[in-house]
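One protein chain is absent from this view; the other protein chains keep their places.
== subunit A ==
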Amino acid sequence: MAATLPPPRLLPNGDSAVTVEFSRTIDDAANERVLALDKTLLATPIEGISETIPTYRSLLVHYDPGKIGFDALCEKLLPIAGRPLPPSTKARRWRIPVAYGGEHGIDLEDVAKALNTTPDDIVARHAGGDYRVAMIGFTPGWSYLSGLDKSLHMSRRQNPRLLTPAGTISIGGIQAGIQCLAAPSGWHLLGRTPVRTYQLHRNPTFLTEPGDRVTFFAIDHKTFEEQDRAAEAGEIIAERVDA
């Protein structure tokens, strides 16, 4: 292994943030470097950095220009970002129940038709996947997953929906997602989970972290209703299976 990795691009976001970009495309290796840099900056903070936001292929670093200037910050970030990856630590793993199809997954049949197969087959391929939380963004708890089966890759909808339900499990392009709050979406809706990846007065407020592993399993709609009530009352519902 090389002593250092190729340097990232440092892209200014105005006067108070810089994007440390490792790749222009979705790439698990780049995402690992993003998460490694994020971890390093959390463990050994650079004076002036106020917040870091990991995304698929870059780390957005917010800083206070009253404490550190752009050039000085970039000089400090570059060598850290070029370090070889530390040995990977064991990821947390979640099993997430999903009520597929019907009112909870209104695009399941259309997706099956578009891919010349049956809804059951789509469910099997989606639930059979081993996913990784690449980033969380857009709205609270919205977890973007890498690892979608290649046979399920398909373009997003031509017309995004203005509102899709809380808990929506969907696919878009080469990505899969767990959506927490009701929100606009152009992805294909396969089902819903009772699991809240974000719930204000629960400990923890946010369930998923970038780097976590996720698998799905099917539940019937009656179980969904029961678990949805329990989740509303503060239960986590998702099973943690790494321990």
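Definition applied: contacts are C-beta pairs under 8 Å (C-beta built on N, C-alpha and C of every residue); 3 or more make two chains touch, one makes a residue touch a chain; residues count from 1.
Criterion: contacts and distances are computed from a predicted model.
The complex includes a chain that is not drawn, and of the options "Cytochrome c", "ABC transporter permease", "Sarcosine oxidase subunit gamma" or "Biotin-dependent carboxyltransferase" the UniProt name matching it is "Biotin-dependent carboxyltransferase". Among A:43, A:200 or A:233, the one in contact with the hidden chain is A:200. The chain not shown here is touched by just one of A:77, A:122 or A:135, and that residue is A:135.
Considering the whole complex, the residue from A:45, A:86, A:160 or A:234 that touches the absent chain is A:160.
Touching the omitted chain from subunit A are residues 11-17, 19, 21, 24-26, 50-58, 60, 62, 65-66, 69-70, 135-142, 144, 156-157, 160, 162-163, 172, 177, 179-181, 183-187, 198, 200, 205-206, 210.
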